[in-house]
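A protein chain is absent from this complex, but the other protein chains hold their places.
Now for chain A:
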Amino acid sequence: MNVLAYLIPISLILGGLGLGFFLFTVKSRQYEDPEGDARRILSGQYDDHPKQ
């Protein structure tokens, strides 16, 4: 059962990283236009210069 001493903190840290990244995406407004972003990737126009 000693393995739990590693596994539980590891899983919490990984989950926490995921949460951190999510909060970052919320703060940088990446959910303002989900539909538009989903379609922009279909166009080759933004391949070299992502739309700001």
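Here is the rule we go by: contacts are C-beta pairs under 8 Å (C-beta built on N, C-alpha and C of every residue); 3 or more make two chains touch, one makes a residue touch a chain; residues count from 1.
We adopt the following convention: contacts and distances are computed from a predicted model.
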Completion exercise
The chain missing from this complex carries, among "FtsX-like permease family protein", "Succinate dehydrogenase iron-sulfur subunit", "Putative membrane protein" or "FUPA27 P-type ATPase", the UniProt name "FUPA27 P-type ATPase"
Fill in the blank from the handout: Even though one chain is not shown, chain A touches it at residues 1, 4, 8, 11-12, 15-16, 18-19, 22-23, 26-27, 31-36, 39-40, 42-43, 45, 51-52
